[in-house]
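The structure appears below as structure tokens.
Yeah, one chain of the complex is gone here, protein chain that is, but the others are all in their spots.
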Amino acid sequence: MQRIGTGLLLVACALLSACAEAPSDAIRMGVASAPITLDPRYATDATSARLNRLLYAQLVDFDASARPVAALAQWQQLAPTRYRFRLDPARASFHDGSALTAADVKATYDSVRDPTNDSPHRSSLEMIERIVVIDEHTVDFELSRPDPLFPGYLVIGVLPRKGIEAGHPFDRRPWGSGAFELAAWPVEGLLRLERRADGQLFEFLHVSDSTVRVLKLLRGELDLVQNDLPPELVRYLERQPHIDVRHREGGNFSYVGFNLEDPILADLRVRRAIAHAIDRRVIAWHLLGGETRLAAGLLPPEHWAGVDFDAYRYDPARARSLLAEAGYGAGSPLRLNYRTTSDPLRLRIATVIQRQLHDVGIQVELSSFDWATFYADIKAGRFQLYSLSWVGIKSPDIFRYVFHSTSVPPAGANRGRFQDALVDGLIEAAETAQEPARRARLYQELQKRLLETLPFVPLWYEGQFVAARTDIHGYELSADGDYDSLAQVQRRPAGVREARFAP
Amino acid sequence: MIQFLVSRLLSALVVVFGVVCLVFLLLHLVPGDPVDMMLGESARPADRAALREALGLDRPLLVQLGEYLGGLAQLDLGTSFHSRRPITDMLLERLPATIELAVAGLLVAVLIAFPLGALAAVRKDTPWDQGAMTFSLIGVSVPNFWLGPVLILVFSLWLGWFPVSGRDGIVSLILPAITLGTALAAVLSRMVRSTLLEVLSEDYIRTARAKGLSERQVVIHHGLRNALLPVITLLGLQLGTLLGGAVITETVFSWPGVGKLTVDAILRRDYPVVQASVLLISVTYVVVNVLTDLVYAWVDPRIREARA
Partner (left out) sequence: MRRAAVPAVILALWLCMALAAPWLPLQPEHISLPDILALPSGEAWLGSDDLGRPILDRLIMGAATSFHVAVWVVLISALVGSLIGTVSAYWGGITDLVIVRVIDIFLAFPGILLAIALAGIMGPGIGNVVVALSVVGWVGFARLARAQVLSLKHRDHVTAAVALGCPSTRIVLRHLVPLIGAPLIVEATFGIAAVVIAEAGLSFLGLGVQPPQASWGNMIRDGARYMLVAPHMVLAPGAALMLVVLAVNLLGDRLRDRLDVRSRVRP
């Protein structure tokens, strides 16, 4: 009996000693979903994309107005279909010390364009015909047709050519030239990166449960938590002495989509009624972060092509009269189905919207599904109403992708089967407009038209927040929820003199 | 005995094959598309079609089954739709965590059940007995997905004794182990009680008492020792409770084991991972059952003689 006990204890110890040892001075960030792949040619989820921005350098980035700006390279348009990129002479080397050259840029983009590699980003680059290396620091991109938005597509992290050729597993062992490099990735939920400038270690812990994330933050097991928390927990954190919470506006756009092939929803009056029936202000106040802004169009006001109109005011009386006009009332109530994912925050909001529509006489049945089923249904057009968000939209080519009449799935994301000749015309005109100011005006016209025809009801741009322990300094929120400012973050315990730490 | 062994193994193999086919077939009659899951909102259609082809989702069902079985023979459990990693690696990565939790849960269960069951048996029909059995009844009635959060609330949040979740050293194992082990402890304590009662009514116990041994010696050295083997073999059959309970417990505590992987994969429609982990858990269960049967048969002379 005793021997069995001892044996079990020994086994337990042996197994436990295999646990990863965490260095205590690493700065730890809690993330709601784990990164899937650290190969920028394949990453499509938000967490992987954000981490890749830390690990790799990309040719082009965006400014506060979402205009493409030089990151790794400056460019020059030599001809309508030819762009020359000159790499920044002060650029960082790859993590192994080797220099980043134009050949690496060509190798990276060629491998994304190669159909045998199955990259999900391939079709965003289909207008590239050829990539030509001019010299060590210069590379030309030749297009098959002019596209004024072109440089904005070159946002994929640059990989070393010799790594690509050797078939290096970038997805698990990222090899880039970014400010961070991989230190360890022992298990799925724990990623350790090292900041190249000073060797500071950062850990990204996957904690899907929001309460657990908050508790870990309180206990010091995490130092930073960004977004993905219900507002009650954010308020709770604001009351804690050792936690700093900061907010800022965001650009992620939420909306309620309509299926315009449905006879009920094809009636514009019904759609307008729904837009007037939703009290977005009340939802934003109670259920969303403090910096949430009501939205009128897909692109936020700070975007170079963004809009700032007054959207549909909350007016249940107007909603009711529109419905009456359309032939619905107490005798023949309107019944609709509303699809959402099973994400708790989305569901919470959807439930409130369901109640608000109920208050103007619309009976809404709420269907919540896991992401896969939900997504399949909306692409196949098996829905009446649904709500979703667009995350990290920078380039206005989204309008063609979502609203052009030829973009019905699987060709695009026009899930509502929206057909409007004026919208098609505006999209096409904006694509060929050469002058940036004219382009911006056309996109704004377009968004105004979309607000009149209501293929969707724009809801809001969700605010962002970060909760950090008070000894963490230097973290700035970005508009998209990126982690870029981790490059400047320092841990500075209170009570220790400033002079001890390098600036 | 050999005959018994062989026939038992054969039937186990049939069962395993049935399990594989069942799991494979079920998962393919599903709504939802894993390709969309992998590529996300703004993926282009050309890329989706390419991915679908690469993953082999466009081939006929029987061909896919054949390929799957072939892969199994080489211990290749396929590739995850979600992370594109070989599933064998993913399972091997997460297996230690589940084994740890299962062993710890078992330990907790045994540490609670044996004293409790022994107490109940020795003090049969007294308030001790009733109290112990009520405690056991409560243990079976409390769902682990509620016990877990309550333990976290009290011991992690209010008292701050334990970390909240995740696998981070032996201290983080305690709450999950208690959550997992409680239900098993409840069932086990009843078994210990009834087995011990049977054993204690045997003649050799009377002899031991007559010889003048102390009650404690009688109970522990003669009683429990002989009750141990039947209970342990019954324990093997309760492994199912442990493995099933681990699935939910791992989810509650974000314990990075096979159970959590299974739930995440189910919610993401990651077919190959669900198949592989359900297969792994079921096969483990079958193997343990076979071993348990063998031990039981070896121990119980009636069966041993009958087949010899």
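Labels A and B are assigned to the chains in the order they are written; within every chain, residues are numbered from 1.
As a convention for this text, a residue touches a chain if its C-beta (ideal position, glycine included) is under 8 Å from a C-beta of that chain, and two chains touch if they have at least 3 such contacts.
Just so it is clear, the structure is predicted and the values come from calculations on it, not from any experiment.
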item	value
Given A:101, A:252 or A:354, the one touching the chain that is not displayed	A:354
Candidates B:104, B:247, B:261 or B:297 - the one touching the absent chain	B:247
Selected from B:234, B:267 or B:295 as touching the chain missing from the view	B:267
Residue of A:123, A:368, A:405 or A:419 touching the missing chain in the full complex	A:368
Hidden-chain contact residue, picked from the options A:215, A:388, A:408 or A:486	A:215
Among A:33, A:144 or A:342, residue touching the chain not depicted	A:342
Hidden partner chain, residues of subunit A it touches	209-211, 214-215, 230, 232-233, 236, 282, 286-287, 342, 344, 347-348, 351-352, 354-355, 366-370, 373
Interface with the undisplayed chain - residues on subunit B	11, 14-16, 18-19, 22-23, 26-27, 29-31, 137-138, 140-143, 145-146, 149-150, 152-153, 157, 239-241, 243-245, 247-248, 251, 262-263, 266-267, 274, 278, 281-283, 285-286
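Please note the rule applied: only the chains that are shown with their structure count from here on.
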item	value
Subunit A to subunit B touching residues, read off their complex	1, 8, 11-12, 15-16, 18-19, 22, 36-37, 42, 44-45, 115, 118-124, 171-172, 187-189, 205, 207-209, 212, 215-216, 219, 221, 370-373, 375-376, 379, 388, 390-391, 398, 401, 409-413
Footprint of subunit A on subunit B - complex, ascending	31-34, 36-51, 54, 82-85, 90, 93-94, 96, 99-100, 103-104, 107, 152, 156-157, 160, 163-170, 173, 224-225, 228, 254, 256, 267-269
